[in-house]
Every structure is written in structure tokens, then in C-alpha cells.
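With one protein chain removed, the remaining protein chains of the complex are shown where they sit.
As written, the chains take the letters A and B, and residue 1 is the first residue of each chain.
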Amino acid sequence: MDVQRAPRSVDHSLWRTRLGLAADRLRENWAAFVRARVGVIGLAVIIFYALLAAAHPVLMSTVWDESIYDPVVGYSFDETRQPAPPSLRHPLGTDPLGRDILSQLMFSARSEFMLGLLAAVVTVCIGTMVGAAAAYFGGIVDTILMRLADIMIMMPGISVLIVLSALIGVEHLELGLIIGVLSGFGGTGVVLKSQALSVVVKPYIQAARVAGGGPLHIILVHVVPNLLPLSFLYMMFTVTSAIFSEAVLSFLGLLDIRMSWGLMIHTTESAGYLTQVTEAWWLIFPASLSITLLCSSFYLVGRSLDEVVNPRLRRA
Amino acid sequence: MQTDGSRPLLRVDGLSKRFPVSPVWYRRSNSFVHAVDGVSFEVARGESFGLVGESGCGKTTTGKLLVRLMDPTCGRIVFDDGDEGPVDVSTLKGKPLKRFRRKAQMIFQDPYESMNPRRTVFDTIVEPLKVQRMGSHLDRLDRVLRMLGLVGLTPARTFLFRYPHELSGGQRQRVAIARAMVIEPSFVVADEPISMLDVSVRAGVMRLMEDLAARLEIGYLYITHDLAAARHTCSRIAVMYLGKIVEIGETETVLQSPKHPYTQALLSAVPVPDPTVTRPPVRIRGGVSPSLDPPARCRFYDRCPIADDFCRDNEHPPLQDKSSGQMASCYRV
Partner (left out) sequence: MSERSGDAEALGGGRSPGPVLAVEGLTMHYSTRAGVVRAVDGVSFSVGKGQALGLVGESGCGKSSLALTLLKLLPENAQILSGRILLDGMDIVPLPEERMREYRWSRIAMVFQAAMNSLNPVYRVGEQIIEALEVHVESAREESLRRVRELYDLVNLDPSLIMRYPHEYSGGMKQRAVIAMALACEPDVVIADEPTTALDVIVQDHILREMKNVRAELGMSMIYVSHDMAVIAEVSDMVGVMYAGRLVELGSTVDVFRDPIHPYTRALTSAFPSVTGEKHELTVLPGEPPNMIDPPSGCRFHPRCPYATDPCRSETPPIVRRGGHWAACWNPTGEGA
């Protein structure tokens, strides 16, 4: 066959076309996401908290005095009685130890995000690979991975964390990794495997094998991309469960962390204010509301993504 | 058509594939579906060899064995395209297997499922070149563009970055053909390439495959249940029934004077596009029974209109030459 050279320009426009295509896809998906509505609300809440988290270090280095506003060791000397109700200086009041609640809230937001995203990324990386490998190889690989998944699912997460925190001291990083590994090898992996099973029987997988593609090529190029939509969805759900677990564990006082929303509630509880909702509402509402809001907004985003990736749910 | 008289492109010898019925890896099954059962035939260079039969008789399985998408239970597949010495496909592994994949390709039945929905036409066609590390990026682009032209998707540039859902069934099948042909194989298994396509597109795709075969000297294994299509494309055909070849020979001879009662039944069931002709009724019942641990006697016994006691008490009849190269496996012909 005579090879006729294509002009060089084709090669350049090739990448431009590809970028254009990716942008088109993104635009289309965004439109579907916006149509689903709840996701946009969720996204707005998430952005709001992200801004709070980002603003904290800025405020600390400019207008907030470190000795007063530090979320852990600060103390408000202006107030005669601790906890103090909201005032101009302390828009959300102070806690029983005289620390500024708004500062605590903002400081914690950052670690909540880090925790959630870390857990989510770990979950999804492990989950897609586990699911794809179990579905593609089948046989003994599948059996081993699925028995492992059974163990992960049956293991009561909270009690494992209690034991671990007693043994090694669990901080945000460790917590994120543990939650990620548990759910990646466990539930998420199983769900993604069942999705992968419907992908690996497709003729295009066989076509890729006939072309000479090895297992790694097929898993990375054909199986994983077809799992991504679903794994994105599970990513959102993992964020929710990570934030929530952290809150529970902190509330129980099991984590070695400096400050978090769960810990704020824990402080309130140990000072005996937890039941006095009417007198010391500013101790309870900011943190608990934040946990609820952030968790549910990640969940809402997940649900809208579901509508985006699942064309059958899309409205005509 | 054969260029090298003595050595065929592909020689299949006693090929079998059994599927265990309860496929649990740690427990051995003692019940098997005999999907392909001792099949032998040859495909010459540049020849179109047809494999016909009802659904479920093992055509696709045979095709997949030939391109090593499955490992045969037993039997030999000797492939020899003249480049290197003959290789036994059934035992290939690693590097040699990957080299074999440059020479043998497959086109799948369902054009809606044989393209990854997340990959563009370019990604799909270039894949074989890419995994085989053939040519530079620009060479590959050239070849893809040229291939698109060859399969009639013009102007080629406008098709490069389309997704499968932006193509019609006929166009997708053309992309699938382009993908199979882009590395210039010498052997292609075409599994019912036109059965899911619209009437008007079928003729075009059939003609395209013929053109490419002539131009690139490709040997086809053309799988179909449509005898008319087989007649049109294939120089020789084999009729399969429950994993066995029951008749094999030159297409015209087999279709003009079928010897095996099954071939006769299949032929008599094909509708005739002429309202003035009344076809005689088909003499056998419909529906293939699954070939689960079949008894040793003739596979066609249960449905055969001319079966007798001899057929019941003896083994499956061997393929025998019934008239100048036309072989059939039946005691009563």
C-alpha cells in the first residue's frame, strides 16, 4: 500500500479537535447536571464551605489575633463569661474554653475537605482497579478479591477504628486512608465489579484482544473509562461517609486531631452544654449544621451525577 | 485463488471446544456443552470460506477459537501465511501470539456493541496499530485516513472524531471493518457482519468486504446463517450442526445439490423472493436442542426425516466424499 503523507497541520488540529470534543462533552454533561437542580444547590454549599476554608488562613494572618482566634489554643479575654454568645468580635460566640467558634468552624472545614477527598480518591482508585481486575480476569483473582471484599464489608468499621486509634493514634490522614481502603476493597469495589462485568463481555473488549492488546491495556483503556461515571458517584458518597465517620469518632473522642466539627460537639458535650439547646445554641448548631449540610450536599451532587451518567434517568 | 498450491493459509484439524456446565473454577464439572466438536477444514490464501448453520450450532465459537479469543479443548489450528513458517495457533503464547494478532482479525456481529462508546472512530481504528507499536503517530493517522477512504466513509476527516452514537449501523460496521483491516491481516473472521444491518446497507458492506479481500489478499472465515449471503461471498462453505461439520464443499455444488438432509432442510427453508413460486414445506422441526453431553450417534438423528435404525445404533457418521470433493456426514446418502 502506498503511504501518502498527511500534511503536518492535521496532526495539530487533531489535538485541537480532541480538546473541542472533550469540552463539548463537558458542556453537555454540565447541562444535564444543571437540569437535575439539586446538584447545583449541593455544589453551591460545597463552594461556600470551600471559601470558608480558604479564608481562614487569610483572616488569621491579617485581622485575627492569633492568641485570641487560634482555633485550638486561643482564648478570648474580652468575654467575662465562657461560653459567650455571639457578638461583633465573635460572630458565632465562643466555646466553653473561650475559643472563637467561627474560627474553629472555618479551620475545620479545610480538614474535612482534605479528609473527604482523600478518602474518596483512595476509594475510587482502589475500587475501579479491584472491580476491573476481578471482572476481567475472573477465576482465582476474582475469588480472592471478592472474599477480601466480604471481609471488608463485614468488618464493623467503627470498632476497627476504635481499636486502631487506641493502638496507633488516628489523625485525618490515617482516617482518610482507612476509610478509603475499607470501602475501596469493600462495597465500592463490589459495585464497580458488577458494572465492570457488563463491560468485559462487550465485543469491543474482544476486538481489543484480537488487536493484540494485553490485560493492562484493556483494563486501562476500555474497562476503567466505562466505570468512571459510576465511580465518580461513589466518590461523592464516600466523601459523605468519611465526614460523617470523622464526626462520630471525634464526638466519641477517639481521634488524635486538633480540631474538627465532631470535636467541637465533643467539647460542648463534655462541658455539659449539649442538652441546653436554648441557652447555648451557638455551641451546637454551627458544627452540627455544617456536618449535615456538607454531607448532604456531597450526596446531592452524587445524585445529580447519577442523572448525568445514567442516560435513562435523564429527563427528555 | 490459492497462490501456494500445497500450503493453505489455515488448516484446522479436529478442533473441539467444550464448555463446562457449572463453571465454578474449583469444582470440576462432568457435564459439558460440546459447542465445537472435532471440526476440520482448510482456508486458502485470499479465499472466502463460509460457515453456515442455525443459531447456537457453534459458528461463533469456531471463529473465536481461530483467532484465539478462546483456548480450544483439543485440536490443531495451523496458520501459515508464508511470512514465517507454519505456527500452531492453539498453543501460541506471549510474543508469538501478539505477532499472530497482526495477521488474524475478527469482525463482530453487532456493530452497536463492537465499538467502545467512549472512544472516537480514530481511537477505535488506530488501536491495533497502537498496541502493536506500528508506525509513528503521523503514519498511523495516514493509515487511518486511508482506511476510512477505503471503507467508504468520506470525507475521512469528518469521521475521525465521531463517537459511535453519531454513526448509523452501516457506518459502524464499516468502522469495524476498517479496524480489522488497518494492520493488513492475511486472515479475517467475519461473524455475521451484515445480519444486524439494514437491507439497503447490506449489499454495500458485502461488496466492500469483497473489494478489500481482493485488494489485500485476505482469507475470510465468513460466518452466517444466511445461505444467500454465503452463496454470494464464499467460494466454499461448510454447514455446521451442533458442533459438527455435516457437509462441506464448493458453494455452488453444495447449494445446487445438497447431500446432507440438514443442508437440504436449511435450503428449503429459505424464502424465495418470487411470489409465483411455492416452496415445498420444510421436513424437519425447528429449533436446535442444546448439545449437552450428546449421545454418540448422529447428531441430527432427532430431527432427521430419513433416519433409520442403523443411524440410531451407530456412531456419528464421518465426513465422506460424496461426489468430487463434496463431503457429507450421513450414512444414508
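Rule of thumb we're sticking to: contacts are C-beta pairs under 8 Å (C-beta built on N, C-alpha and C of every residue); 3 or more make two chains touch, one makes a residue touch a chain.
Quick caveat, the model's predicted, so the values are computed rather than measured.
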Which chains here touch the chain that is missing from view? B
Chain not shown: contacting residue from B:Leu138, B:Leu216 or B:Val270: B:Val270
If the hidden chain were put back, which of B:Pro8, B:Pro111, B:Pro128 or B:Gly170 would touch it? B:Gly170
Cross-chain touch to the chain not pictured, restricted to B:Asp71, B:Glu166, B:Asp198 or B:Asp293, is B:Asp198
Of B:Val21, B:Cys74, B:Ala214 or B:Ala228, the residue that touches the missing chain is B:Ala228
Go through subunit B and note every residue touching the omitted chain. 54-55, 168, 170, 198-204, 206-207, 225, 227-229, 231-232, 255, 265-276, 279, 281-282, 284-287
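Here, only the chains that are shown with their structure count from here on.
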Round to the nearest whole Å and give the separation of the Cα centres of subunit A and subunit B. 49
Which residues of subunit B touch subunit A once you look at their complex with the stated criterion? 25-26, 64, 67, 69, 98, 101-102, 104-106, 108-110, 113-120, 124, 127-128, 131-132, 137-139, 141-143, 145-146, 157, 160-161, 176, 179, 183-184
For a test of understanding, state which residues of subunit A touch subunit B in their complex under the given definition. 1, 3-6, 8, 10-11, 14, 17-18, 21, 139-140, 143, 202-204, 206-214, 217, 221-222, 225-226
